[in-house]
Every structure is written in structure tokens, then in C-alpha cells.
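The excerpt is restricted to a subset of chains, each kept in its original location.
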Amino acid sequence: LTFDAIFVPDALRDAVSDRAWVQAMLDAERALAVAEARAGVIPEGSAAAIADACRVERFDVEGIVAAGRAVANPAEPLVRALRETVGGTAADHVHWGATSQDVVDTAAMLVARRAATVVLDELAGVAEGCAALAARYRATPLAGRTLLQHAVPTTFGLKAAGWLVAVLESGRRLSELRSRRLAAQLGGAAGTLAWLGDRGPQVLRAYAEELELAEPELPWHANRVRIAELGAALDVAAGVLAKIALDVALLSQSEVGEVAERSAGGSSTMPQKQNPVGSTVASACARLAHAHASVLLAGLPQEHERGVGGWQSEWTALSGALALTGGAAAAMREVVAGLEVDAGRMRRNLEATGGGILAERVTRLLAERIGRREAHALVAAASIRAAEAGRPLRDELLADPRVDLGPEELEEVFEPTGYLGSAETFVDRALELYRRTTEEGG
Amino acid sequence: LTFDAIFVPDALRDAVSDRAWVQAMLDAERALAVAEARAGVIPEGSAAAIADACRVERFDVEGIVAAGRAVANPAEPLVRALRETVGGTAADHVHWGATSQDVVDTAAMLVARRAATVVLDELAGVAEGCAALAARYRATPLAGRTLLQHAVPTTFGLKAAGWLVAVLESGRRLSELRSRRLAAQLGGAAGTLAWLGDRGPQVLRAYAEELELAEPELPWHANRVRIAELGAALDVAAGVLAKIALDVALLSQSEVGEVAERSAGGSSTMPQKQNPVGSTVASACARLAHAHASVLLAGLPQEHERGVGGWQSEWTALSGALALTGGAAAAMREVVAGLEVDAGRMRRNLEATGGGILAERVTRLLAERIGRREAHALVAAASIRAAEAGRPLRDELLADPRVDLGPEELEEVFEPTGYLGSAETFVDRALELYRRTTEEGG
Amino acid sequence: LTFDAIFVPDALRDAVSDRAWVQAMLDAERALAVAEARAGVIPEGSAAAIADACRVERFDVEGIVAAGRAVANPAEPLVRALRETVGGTAADHVHWGATSQDVVDTAAMLVARRAATVVLDELAGVAEGCAALAARYRATPLAGRTLLQHAVPTTFGLKAAGWLVAVLESGRRLSELRSRRLAAQLGGAAGTLAWLGDRGPQVLRAYAEELELAEPELPWHANRVRIAELGAALDVAAGVLAKIALDVALLSQSEVGEVAERSAGGSSTMPQKQNPVGSTVASACARLAHAHASVLLAGLPQEHERGVGGWQSEWTALSGALALTGGAAAAMREVVAGLEVDAGRMRRNLEATGGGILAERVTRLLAERIGRREAHALVAAASIRAAEAGRPLRDELLADPRVDLGPEELEEVFEPTGYLGSAETFVDRALELYRRTTEEGG
């Protein structure tokens, strides 16, 4: 990533670094040795020696990766280095019965678990912030906007509740994948575990247990559904965060001014600027996360028992999808937690169209008296006259003899808080879902 | 779709046609009227009149869609036409309290349900075919291939079992979304159901029940997670089908010849050609399905309470993802069901490298005698000499004094069926999963 | 396309229809026969009979495409039907020496030429509209906005000039590809033209001339650069149109109100709504066009002499990219031509931040007196106080003793038209480019 420190928090950059991947590969080698010793396939002593060696600080990560260019994967040089580090007869038991992909795929699962945990924590923070906004501004009216035009009033709490539900939904899926679909990979050269004779399944089970990963029905060398699902779930989460970022940026516009990021960013040249920088970072992250995820989704068709290019493209794409979704989540967590909400401005914006935002309501009222179609036509015409003349819709209606509503009645009709429908009920439903979700999660 | 009859079966083209969408929109209008009558919001008589009118054959689908250009959606002209068809006072109760997006989004869910049912049926057919292949060729050896090179032997049953598990996994997700995540949409102008006063939630529940769709926590106008998840699940399924297609096309190559599509396609000029046309169609469909799905995934960030462009791009993208995934599935169902498998050719290909495919096995055996690293080096050097001289690896090894294996021993070592590891066990595991899945599904 | 009449004008839907493709394939067959007769490869009489038969109205387009499913391409059944239509000995000379891909690829070029001509015409219309806006509003000030925040003043003419230049740039590339890169395809079964003996190059040249397409260096069966470049150029054009659409939608917001689409669309429920429907349609088209183009870009790696799936995915993707880019252009042409511009509202919005938008200017002025950094800090602090107090920045500055500017001086500083820099010069440069471009094009 260019300028990655702008986009991704340190914890996530570390979690998907080459060093983290190499440590995860060593974790896989260690677990394999332990499992094989448990199954009586290699001596206990070898397993102990191997386990002892499997610490990243004992390896030249950079050199190993560079050596990987000659074989198009980092596992082969790592295995060589590990054998050297282990030494003695135990060296021969390193990587016993495994193939490079076993180690890299299992490492991918471990990296995904660690990074997804950070992502989910950030998402939980975003959800918490949205829930707080939903509760606090449950009844605070602002303009509902469709196709970027004022539609009818809604509440800021309902807006935040909408964000909340989307965050919970995307988090639920990612969490489900993390607990149920991250699986150990062990198939040997082509997925039969032939090297292990008839002990394959036994070793596979012990290996998965040792890693606390799911035991797959089959080695999944050539079945990349797990990886693609992970990409999709991250993409959805990133997209949800970008939706919140988009709303925040739109609400922060100079002409709207209903919210502001607490840590709004300055400009190198314009002293008055208060840029929505967190939302900007999140939006950029989400675009990149989408691209990385699309590599994983497009990568499903891989050749026979191991792909030529498709498999190898997953490493960066998976790291990128994890780090960038996490980057978006971290940025939005801060944005949502510190969002400055200007209820007064919301109110003024609601009123700025001279009652236009309540045209539906007045139509509904008139419909009872003069029929729906005539009412719609009347209000539409009055809206156009009002807009052209720069006058309030209210005044246009008062001037129309067909509208037999007195000024007080009209006053009431044009009060936005009287036309919020089920907004508050919906907020409560979202908060109830949040409570259930956090309880389950806890 | 250009030449859509080549790619998508009639049933799916119908299921996502404009006509099907308009009928689904009418289904939504009908359900709304019925639900509102049940809730006492509109008269029973109006609901009956509306329900009666909601049949697509009473509408000029083409004209309605064309009129939609002026408002960027097809619901507004449909509602006008429906009001005209209904007539009388009931006309005013058409679309009562709803907005265009309510109708189109609900229609999208109905279209998705109907089309996904076809897709899942086709996927079930693919799974059935894979399961049959896995069972029949459980122990039939062929070359396992990694990076398109012979690796070690595997069985064709295990290969098919790998396809099977991937199909089941992708079908499971799509099926789950179909039963749990397809939800009614009803929010009114901006998601508050203000028009319905305090009856919003009651109407929403009845409406969802009437449609047999899930009742959402909140209207999801601006939360497109459902749509994106659907896109992702279809993309994964399409990718899995493309993986099978890729393997079939590779195995069908003139130089490999291990399988052939029963309905292999001829050429306009070359009489001998037997093209893997089903796999070709599936691969093309999957590429297009991926593109359509990516529109849905990229479309998550929509503005405020309704998007400007993002929402409107979903209709084609959803239809496309459904139809094309289904097209891929239909093609592969036929391919897998009629796959001609040439076990003799598989055997000959296994032997074509003069034992090279068992280099790992011989290394393992020698390792016990001369140590792993020396064994690896010895066999690697012999492999290179064998390849260069065009001689069997076996002969190179026999000529090496360090290899104290007799001809019979070597004969046994180079018998591929003796080095299949857990292939058959894994096949059984996949078939067991298939049995469980179909029982649950039934 | 679902609801295609909403998105794509009739002319473009026709230009990429199955019927148009089949006619283009027939055009290729006709040109081939004529070229071969000219080269003495087939009899003149055969060529005449074939040419006569090559009219789409003589064929059952639907039936031919449906028959294409069995061979994964529409050319083989078309050739059969054409032979039947031609009859006699001439029938044997149909498709002489050609392969299916020759016909389909050449048809793709013809379809692309016809559809790109429509797209370029629509783009020219958009450019014309932008040029008119640039000229008319050359000096009309409005807020320049960065990260959706007021930055410094600019002019609406310069904004439109920016759109204009982007449209011209994207049109130039598409036009260049149309004139120089659309090439005839003729290679025979695998690109050697073996069937034609030593007359291959001669026939190829005549064939290209007959079609008024470029003669390629080599048959390009497996070199899809042309197709990918076309996809990329369409994607860029669609993206440029979406940029204009985005600006129009943002400027049309209820709170901004600086422009409105003349044919703004109504709502099924809200009488006051004036939706930016043209921009909405364009944005949706551009998203879909991007997806179609990405299929073409991702499709470059095709196997050997003809792809398995990659090639076949191009037909829909190319049609889609052409039709949808054209749909976006048609929508924006209308939007730009009929854009209602409210200069008064632009002025009011400029003033709405109480001079904040001129903070840079006042900083520049103060910098000369008290140094740049102190000036920046002073104005930044005053801006924050102004924003918090809801007071004009001007008043905050007047109250600061370090600011030795009198009210008149400040008045002048805060006049936006005094701080437009080179806006008008830049408009002139863009209009000059437009003049040059249209002269060259004419």
C-alpha cells in the first residue's frame, strides 16, 4: 500500500505483514509436527525440536521471501531454512508429508483469524458508536433524502439505526466465517496425504485441533470457496462502512452542516477547512478492499490440484482485503464515536424548503377531502410555484381556495415531528437487535 | 445478453425478464393491499379490487418500462397504470403509503427467490452428477496435477469429490440466503412509514407474511447488504462451476483425453473437433456473473435514504448474476451428467512420465535408507537425467548403485494404485456430506 | 438488461441486438465471398449468390442463436443456414476458408463501429452542452468544493469546462480506436489461413477493404488487445459521464439547489420531488458499463489459438459496454443541454459561510503583513470561532486587533469575484480545445 500508514492501523499492518505470514507458516509446521508425533508418525523428540525452532525471530524473513521468487512460493525456502535450524535427524521430520500449499493455506487461515479478530473488534466499535447515536438522537428530526432530494422527515436516530443494522449484518457473517469456516489445510502433494500412508485422516484431525481450526471434509487445495467467502464478507463489511462514510461526508457538506467529524482535517492552504478525513480514509479503503476481494472471487477457477497464478494471487488479495476493511472500520469507529451532531441545523434544513418536505403529508390530508389524484396534482403544482417564486409551500397552499385548511391546521401539518411515522419504533427494534447480538457475542 | 439463448436456459431468462419483474411488482402491490385491508388501513373492497388487477397480462409491460425512463424507475408508471386498471375509489388505495423503492425492492426479492430456486435446482443436479462420478471412480487412478505438472497420483473419484464439496458449500450459502435473508421492503417515502401513522409495523408484518418473505428489523432502502450478499453467493457458485469447467476442459485436451463431454461440439470447418462446449458456456457465464455480482458488491455505499445510480444499477446486475450463474449451472449439470471418462487413458497418462509421478514415493522409501536430503537430491538428479534422456525414471534409478532396490521392489513402488493415500477415504467423506446435505434439503 | 428501456435509447439497443450481430456476421460472410471472388479463389457467381443471401431478414435469428448453444457459438448454425439459403454449388463456397471466430470477431468490429458511432455522437452532444455552459457561465461564481467542503470560489463556467475537457479526452480515444483499431479478422481454423493456400494475405486484404476495416498484421484470434482497448475506452467515457452526473446530482441537492435538470423526475408519492433522473440513469449505466468493460479487460489471457470461455464472454460484455456507455451519454446530453442554472443561489451559497470561503485570500493578504504562519493560525482560529458562534468570519476578523484592515478593505477581500484567479482564462483554453477538436472531427 502506498502511504499505508494513512489508511491502515499498525495492528492490522502487523497482522498481515510478511513476518506475520511467516510466523503463521511456522505455526502450521509446528502443529504438523506435534500432530504427527501424537499420531506416532514421527518421534516425539523430532516434534519437540521442530516446535522449538518454529519462532519467526529465528529466521531471515526477507531472505526467505526473496528466495521464494525461484519457486513462486515462500514455503519451500522456509522449509529449507527450518530444516537447517532444526538440524539433526529431526530435520528430516520437518514438513513431513506436507506440501507448500498446506503450509501457506493454513497460514492464510491463521492470518485471517488474527486479522479478522481485529476487524471484528473495530466493527464492534462502529456498531457501539452507531447504537449510541441511534439511542441519543432517536427522535431528533432531520430531512430524509432520496436521490439527494428532501423526501419526508426522518430522525437522525433512525439513520444511525440503519447504519447499525448494516454493520451488525456484515459483522455477523464475518464472525460466522471466522468461527466455522477457517479450516486447516493438509493434503500433501496432491490432496491424498499419500506420504502418511493410512494415517492421513488421523494426522489431519490432530493438526486441525492443534491449530484450533476446523477440520475440513477434504483437503481444499483446489476448492477456494473458503477464501472467496472471506473476500466477499470483507467486501460487504467495507461497503457498509463506505455507506456510513458517504452519509457522513454528505451531511458534513458546507451547505448541509448537520454533522462534523470531531477530528476533521485541516488544509495546507485553506484555514477554514474542516474536512471529513475519517470518512475519506474509509471510503478509499473500501474501494481498495473491494478490488482485493474481487481477486479472491475471480480466483475460484483454479487448475486441477493447484492453480497456476490464481492461488498465488490470493496472498496479497487476502491481506489487502483484511487490512483495508480493518482500516475502514478503524476510521469509521473514530468518526462515529466522535461525531458532532447539530440538531439545530437539522431543524433549519428541514424548514429550509418552506414545508416542501411535508408535501406528502399535506397531500394525504387533502386526499381525504378532495381525492388523492386531485390532491397530488394540486400540491405538485403548488410546489412548483413555491420553488419558482422562492416562497414557502405553505403560503402557496393558503392562497389556494381548494385548500380548506386554516393557518393553525397548516402549521400543525407542517411540523416535521408530527410526521415521523414509526421512526422511533424502528430505532428501538435496531437497538434490540444490537442488544441481542452483543449478548450472543459476549 | 448478446446471444442469450446460447448461455441461459429459457426458464431463467423468463424468471428475470421485464415481465417477471413487473409481475413481481404487482405481487408486491397486491400483498400490500391485502395486508392493509387486514390491518384495517384500507377497505376490504379496495384490496379485493387491487388484488384482482395485479396480473401482468393486464398491463403493457413494454410501455410501462419505457415510461420509467422519465422517472428513472419502473414503479411510478406501473402504479399509474394499476390505478387506472383498478379504477373507482379503490384506485386511491393502490400503493397506499408505499414508495417506488418498496415495490421494486420487494420485487427484486421475489425475482431472486424464483430464479434462485431454479439455480439451486441446477446446482443440485451438478452435485448429483459429481457424487455419481465420485462414487463410480472412487478408486480410479489418474495423475494429480499441480501448477499443471504431474505431482502424485490421485483418483478421479477424489477429483469429483472435490468438485462436489465445493458445489455443496456454494449451494448451502445460496440456499441459506434464499430462506433467511430475502425480506420484504416497506418503508414509505424515506423509511419511516409515516403515511401509515402508527400502523406501519403491523402492515409491514402482514405484508411480509403475505409474501412469505422475512420481516426485516428496519426498512432496508439504504442498507443493501441483502443484495450484496446475494451477489456474492451467486458469484461464488459461478466460480465453483467455472472451476469444474476448467478441469473438464483441461482433461479434455487432445493431449490429455481423459474425459470428454458427451455433447461435445463440432466445428464449422474441422470435422475431427470435439469441443468442450458445455464447459465453455459455463466459463463464459461465470465471467459475466462475476461482473454483475461486482456491481452489487460495489453498490453498497448508497446516498442517505435512497441512492442516485447505485440502487438503479442493481436490477440488471441482480438479474444478470442470477441468470448467468444459473446458465453456468445448467451447462455443467449436463456436462457432469454425461461426462465420458477414459480410465485407460488416465492410466496411460500416469505411466507416460516413466514413473516420474512416483518420485515422491521412491524418495520416501529411499529416505529411510540414506536419509531424506540425500534421497531427495538423488531422485531429483535422476529425474532430470530421465527427462533429458527420455528414459523412465525407474531405469535411471536402477542404474544408480546407491539405490538398493530390486526390480520387483521398484515395480511395486512405481505402481500408482499403491500410492493413493487417503483418496478413497476422502471420497467417502464427501459422499457422506452429500448424503447429509440432501437429507437436510429434502 | 432489466428494464433496458429505462437505460438505453432504442438506437443503441438495436445496434447491439442479436439481429444486429447476425446482420454483421452476414456482412462478414458477404465480404469474404466478394474478396475471394476478387482474388480468384471462388467463382464470381458464387460470390454473387452469397452476397445476395446475406440479408438478416432471410434468417430465423432466434432459431440460429438457440442452435448455437450446442456449439457455444452462433456462427456455426448461421453458416449452415446460409448454405441452405444460398443452395447449389455456391453453397459450398460459403464461409470458404474461414472459421467461426473469423465471422464473430469481424461482426464484433462492425457492431462496435456502428454502436460507437452512436456513442460518439451522444458524447459530442454532451461536449456541445458543456461548451455552451462553459461559455455562458464563464464568470459566474460559485463555491469550489473539495472533499465536499467549501474551498475557494470558482466559476460555473470553469466547472463545465472541466467536464468538457474530460468528455473531449475520452471521446478522442474512442474515436481513435474506432478509426484505427477496428480490424477485420480472418485466420481460418487456427490463424494460418491454410485453407486458402498461398492466397491468404491477398484475401485478407481484400476482405478488410471490402469491410472498410483495418487490415491486421496478423489474425488476432488470440490477441484480444483490440477488444480490451475498446472496453477500456468505453469505461473511461462512462466514468467521465458519471463524474458529470455526480456533480449535477450534488449541485441539485435540496440544500445546494444551484442547478436542476429540466426534466427532473417526479415521485410516486412526494409531489414536491424534483429528482435528478438523467444523472441517476447515467450513473447506473456507468456502473454497469464498468462491469462489462472489466470482463473485456480480464479476458485478455485466452488459451492458445482460441479461448475456452474468455472469447465467448466478450459478446455480451462488448454489447453491454457500448450500449450502457451510450445510455449514459444520451442521458447526460439531455441533462447538460437542459440544465437550469441558478446563479443567484450560487451567490447565496458562496456567502452562506460568512466569508469562510475567502479565508485563503485573507490569509494571503495578512501574510504580507504578519507572516504566513501567523496569518494562517490567526485565520484558522477565527474560522473556528466564527463557525462555533455562527458568526461571519469577517466579523471575527474585524474584532481581532492584529488584523489592521478596515471594513472597506475587508469588504473587498470578501468579494468572491475578486478571487477567481485564472478561472476565465482556463475556460477560454477549454473552449479553444473544443473548437480545435470539433474542427478536426469535422
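Remarks
To keep things simple, chains are lettered A, B and C as they appear, and every chain counts its residues starting from 1.
The rule is simple: a residue touches a chain if its C-beta (ideal position, glycine included) is under 8 Å from a C-beta of that chain, and two chains touch if they have at least 3 such contacts.
In this text the structure is predicted, and so the values were computed from the model without any measurement.
Here 3 identical chains are displayed in place, and the whole complex they belong to in this file is assembled from 4 copies in total.
As a convention for this text, only the chains that are shown with their structure count from here on.
Remark: rotation between chain A and chain B after Cα superposition is 180° (nearest 5). Work out the mean CA point of chain A and of chain C, and you get 32 Å between them. Between the CA-based centres of chain A and chain B the separation comes to 23 Å, rounded to the whole angstrom. Counting partner chains per residue, chain B shows two or more touched chains at residues 72, 99, 188-189, 195, 242, 245, 283, 286, 290, 294, 298-299, 308.
Residues of chain C touching chain B in their complex: 1-7, 16, 18, 21, 62, 65-66, 68-76, 79, 95, 98-100, 188-189, 195, 242, 245-246, 249, 263, 265-270, 275-277, 279-288, 290-292, 294-295, 298-299, 308-313, 315-320. The part of chain A that touches chain C in the complex is made up of residues 143, 145-152, 249-250, 252-256, 266-267, 269-277, 280, 298, 349, 352-353, 356-357, 359-360, 363, 376, 379-380, 383, 387, 393.
Residues of chain A touching chain B in their complex: 72, 83, 91-92, 99, 101, 144-148, 151-155, 158-159, 161-162, 165-166, 169-170, 173, 188-198, 200-201, 217-225, 228-229, 232-233, 235-236, 239-240, 242-243, 245-247, 250, 283, 286, 290, 293-294, 297-308, 360-361, 364, 367, 371-373, 419-423, 425-426, 429-430, 433.
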